[in-house]
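What follows is a structure written as structure tokens; I'll ask about it next.
Heads up, one of the protein chains got dropped from this complex, but the rest are sitting where they should.
Chain naming follows the written order as A and B, and within any one chain the residues start at number 1.
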Amino acid sequence: MSHASPTAGRSPSEGAAADVRRILEEIDAEGLGAEMHAVIRELYPICRSITGEGLRQSLRRLQRIAPLALHEVPSGTQVFDWTVPREWNLRSARLTAPDGEVVADASRLNLQVLNYSAPFRGKVALEELQKHLHSLPEQPHLVPYRTSYYREDWGFCIAHDQRTRLRPGEYDVAIDTTLEDGSLTYGELVVPGSLSEEVLVSAHCCHPALANDNLSGMVLAASLARMMGSLGPRYTYRFLFVPGTIGSITWLARNEEKARRIVHGLVVACVGDAGPLSYKRSRRGNAEIDRAVVHVLEHCGQPHRVRDFAPYGYDERQYCSPGFDLAVGSLTRTPHGEYPEYHTSGDDPDLVKPDRLVDSLRRYLEVFEVLEGNLRYVNLSPKCEPQLGRRGLYGSVGGHSHAVASQMAVLWVLNLSDGTRTLLDVAERAKLPFSDVSAAARALEVAGLLRKETASFEGSGR
Amino acid sequence: MSHASPTAGRSPSEGAAADVRRILEEIDAEGLGAEMHAVIRELYPICRSITGEGLRQSLRRLQRIAPLALHEVPSGTQVFDWTVPREWNLRSARLTAPDGEVVADASRLNLQVLNYSAPFRGKVALEELQKHLHSLPEQPHLVPYRTSYYREDWGFCIAHDQRTRLRPGEYDVAIDTTLEDGSLTYGELVVPGSLSEEVLVSAHCCHPALANDNLSGMVLAASLARMMGSLGPRYTYRFLFVPGTIGSITWLARNEEKARRIVHGLVVACVGDAGPLSYKRSRRGNAEIDRAVVHVLEHCGQPHRVRDFAPYGYDERQYCSPGFDLAVGSLTRTPHGEYPEYHTSGDDPDLVKPDRLVDSLRRYLEVFEVLEGNLRYVNLSPKCEPQLGRRGLYGSVGGHSHAVASQMAVLWVLNLSDGTRTLLDVAERAKLPFSDVSAAARALEVAGLLRKETASFEGSGR
Partner (left out) sequence: MSHASPTAGRSPSEGAAADVRRILEEIDAEGLGAEMHAVIRELYPICRSITGEGLRQSLRRLQRIAPLALHEVPSGTQVFDWTVPREWNLRSARLTAPDGEVVADASRLNLQVLNYSAPFRGKVALEELQKHLHSLPEQPHLVPYRTSYYREDWGFCIAHDQRTRLRPGEYDVAIDTTLEDGSLTYGELVVPGSLSEEVLVSAHCCHPALANDNLSGMVLAASLARMMGSLGPRYTYRFLFVPGTIGSITWLARNEEKARRIVHGLVVACVGDAGPLSYKRSRRGNAEIDRAVVHVLEHCGQPHRVRDFAPYGYDERQYCSPGFDLAVGSLTRTPHGEYPEYHTSGDDPDLVKPDRLVDSLRRYLEVFEVLEGNLRYVNLSPKCEPQLGRRGLYGSVGGHSHAVASQMAVLWVLNLSDGTRTLLDVAERAKLPFSDVSAAARALEVAGLLRKETASFEGSGR
């Protein structure tokens, strides 16, 4: 995974938006897709959960992409209404039929053990065993992903086809797990920017053998962290790699002050399947992050979906709880629960397409391009248009029917730059890609026709 | 007409919304529909008008459903820009052809006399008679309903087919009516609530032999009054049974102070035909009553229509006049003027369907359920989600694709309850039925995760 450092050739007036654009243009899609996908294959067999060695080992693997720090929070720590649970570790879990056939074995597919299963060793009659089996009658070939974090239980997940073939008799259950005081682990990486305001990128890391949900998100977030770390951004970027729900709650409980600095955020998940991009708005509905993502999607040239916030899904549930109400949305491909392989053994590395991973990553970078470049400008020649022709910003022969897009961007930026509107306001109203508008603003600034407005301003003047 | 008193089993935390829900669930649709329809048949032959014995007699019949009080306002009383007219009473009205055939006879169908016709007795040549006949060339089989309240005139309404068959000659006119000082009568019933703010239900009662318009509204309003009277509601409910236009003007002129207490209101009419439900918004357009009715209609599982306010129609014209501007809409089935039988002899009891009457009444009750339960709550655990699992409010095995509606209602109520949003705000945003949201709020309040917000708050925080 590599890209040229873009800060090298940056002129002072260009800023980080142009740097992000340069990273975008220099992406080697094939190479990057292959690299990301290889990491997913490597992580797939590891048995992750909301605590334990599998989670720790996975985060350490991501450290080879970007230098995230690992934090440990002891079991029993109170985090708001919750308590950090005992640490769970799996050594082995096997279910053997009376005839000796191995019905389930976590070493072959770690979904087969109920995640957070208590240890259990013994013979169990089929009737009793059924209470501890989980399967999917409507998807009989697939093994489901099931958890029991907060109610002590043991169990196995198997294909429903297999379950219906089980014969009466005594089954041998051998679940060798530990549930002991330990700690919850999460990863964190901060890319400092010139502003203390932060952009949050959060990926959940607790799912075991599930590739799209959410190895794709973990690898994409780590790759983004690496890229953003290579330039000096305007915002500070915080990347979190947390176990779902309890992880984000733990981070928020321990970092209330830092959380207040988060002005834009995205939860990354399910970014590798072949489906169209999908954006779930923040609870605020039309925050700058929402507008930035929607703008990027509208100009991405692909089908896409935009949905309103709902208090279900991934860790945006916590970031958008009313006591925080952070401007955090979620940019995915097919959302949770909407692809047939979701939370089953069908969500394996083959479901994740290298080119879709890179396509998703591009959109994240394009969103960062908007956030980095979304400045306000003041037209220094606001009465009538300035004479652009003598500054080389307008064609010299007149009479043509249409202005080209770059010329329209120049005219729009001049027309709307009154110090209250941001470039995203301009791009939205002009229906032009942000990068064109941003380039026009830089050209006009160089020509002395525009200056950045740095005084604070409340509200969008669109 | 009967239903169990719901207050008996009410727990203090449940409130009147749950009582209304219980009434709804206990409705015996078939029995209630038959009872209401029987009253309509009984009222149909009575010759009502904006004053007079027919009106009085009809209101007295409604007293057998609910204990409405009758008020008399003397002729000549000034009510804003209007004067209460002389009282009109009909003894008989008959038109006889030269050959002795009875052309019109109010004792057979009271629509046949021009409502408020002056008394007249004499022989009239056909040519002169024509000026006093009203018929419908485009609906030649139907007798129209026509009135002449404020210009003294006499006349008959007949089928156009019959009119075209009239032969020249001297016709015998025998209209035995009186137009004398007397009084205007209206009915009123107040169901006291714990709040002084009022919900108004207003039905016009002046139409003679017309069943859907508005015997259906009179009977529905009386039935509602009886049901609401059986519980202790939060709002005070005021039911008015008034002659159209002059009746509501009279009430408003005599009760200006009381009118200021009306915070929500509905004009009831045309609630028994087979057409879809239709709501006409208040002049304010998006008042709480408008939102409550639209919400109920959107979740009623039937086709329905919502229309903007217009200063034409029924008594909402007066309640929504700019000097009052009350939040009063009108919930009907097919609106006035839009069904072919409107204001004709075709609007007879057969046009009114018992099951549609009950369906309409259900919607009114559902609207009251929303108004009664539309409280604001404060999430007492607003930072991240509280741990619902250990409180029995969340499934213990995780990993399923979708949350069920009741769980979504719990999550939405928690997410949006910041003391500024009402449960209707939550239901609208969550696209969930109000009763689910209301039930979730009660469960969360019992669990100690929510408290009612009683401090006043201006504006909707949606």
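As a convention for this text, a residue touches a chain if its C-beta (ideal position, glycine included) is under 8 Å from a C-beta of that chain, and two chains touch if they have at least 3 such contacts.
Every value quoted in this text rests on a predicted model; they were computed, and no experiment measured them.
Q: Check each of A:Asn89, A:Ser417 or A:Ser435 against the chain that is not shown and name the one that touches it.
A: Of the listed residues, the one touching the omitted chain is A:Ser417.
Q: One chain isn't shown here. Among B:Asp81, B:Asp99, B:Glu127 or B:Glu257, which residue touches it?
A: B:Asp81
Q: Looking at the full complex, which residue from B:Val73, B:Val124, B:Ile249 or B:Ala427 touches the chain that isn't shown here?
A: B:Ile249
Q: Touch as defined at the start, partner being the missing chain; which of B:Arg163, B:His343, B:Lys383 or B:Arg429 qualifies?
A: Missing-chain contact among the listed residues: B:His343.
Q: Just one of B:Arg317, B:Arg333, B:Arg376 or B:Arg442 touches the chain that is missing; which is it?
A: B:Arg317
Q: Would you write out the residues of chain A that touch the absent chain, in ascending order?
A: Counting only chain A, the missing chain is touched by 379, 381-387, 389-390, 396-403, 408, 411-412, 414-418, 429-430.
Q: Write the list of chain B residues that the hidden chain touches.
A: Output for chain B: 79-82, 115, 134, 144-151, 153, 245, 248-249, 252-253, 256, 283, 308, 310-312, 317-318, 320-324, 336-337, 342-343.
The working rule: only the chains that are shown with their structure count from here on.
Q: Between chain A and chain B, tell me the centre distance in angstrom, where each centre is the average of that chain's C-alpha atoms.
A: From the centre of chain A to the centre of chain B is 53 Å.
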